[in-house]
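Read the structure below first, then the notes.
The other protein chains are all here in position, but one chain of the complex has been omitted.
Now for subunit A:
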């Protein structure tokens, strides 16, 4: 396994939070030097969940970055999924909760990061049980939410109404549960669930998923759950997914039902690519690359991927290469986010009530 430290300088700063962190996301900055992050906390002492906007001072005089809370919003329940849309200067946040509600928040980064709840859906029929994942459409006014109850809801928010309208796209009545969702285009999105299954949806073709990736490809081996999906804007035909047993795979919709396994289950023949054996909680395409242009990479090749796992690994995987380990923590890394504007910055949340901020240079 290759370690990042030996190859290129990597600065890691761990910041104790004294609260459990359910999710963490970067917010798109107003100016190039600013860094803001949205952090979903859970205070176990007072049993109170909240979302805070914090100013991350990337290069203060002291050696470590500091986190300055700007504003806070109290959530009715713990946050199960948090996504941000990159619009400035008022980035939008979509927060889904374990009690089955969805909240759209807007934060004004120019005026001190004040956060306001724009709209909420918390009706009884929205989701039964927790919302397992939500995704905001980039620059758009829609988000999609999925749950293990088998419901796929499309929530659109326009104008000033504080009550959100939602449309049920599909309801499997619990026969199929969904655990991850990601927009691919204004009308298409992908969901993931049990048995490493991925579903492809197109709003123009209602009534169910238009394509299904069979979950039983790892026959005979332990099956698992997809925890996270990512789709690269330039490679919409490929769904990247991460899940149980250290599994990271890509499904090319143009190809057959055979996945491209980057790590974990099904890679029996290449044991050295086994990065982790536990849950891969999040996957994202790593836009930070030393190569000049991703256009040069063949379209059949999977772009570099960053993952975080239950056994404390934060790593970058490139197809056919040794994974590059950025962090090996004694506790789980539950979520991370790569800064869209400046992909050398990564923020991740650790199980032991702390955040880590990485700067690659």
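Brief remarks follow.
The definition used in the following text is that a residue touches a chain if its C-beta (ideal position, glycine included) is under 8 Å from a C-beta of that chain, and two chains touch if they have at least 3 such contacts; residues count from 1.
Throughout what follows, contacts and distances are computed from a predicted model.
Missing chain, UniProt protein name: "Nuclear pore complex protein Nup85", from among "Immediate early response gene 5 protein-like", "Nuclear pore complex protein Nup85", "Guanine nucleotide-binding protein subunit beta-5" or "Eukaryotic translation initiation factor 3 subunit H".
Here the missing chain is touched by one residue of A:52, A:118, A:135 or A:149, and it is A:149. Among A:212, A:258 or A:300, only A:212 touches the chain that is left out of the view. Among A:172, A:203, A:319 or A:359, only A:172 touches the chain left out of the display.
Of A:70, A:101 or A:132, it is A:132 that touches the chain left out of the display.
Where subunit A meets the omitted chain, the residues involved are 16, 18-20, 44-45, 98, 128-130, 132, 148-150, 170-177, 179, 193-195, 197, 199, 207-209, 212, 214-216, 219-220, 222-223, 225, 244, 277-279, 281, 310-311, 330-332, 334, 351-353.
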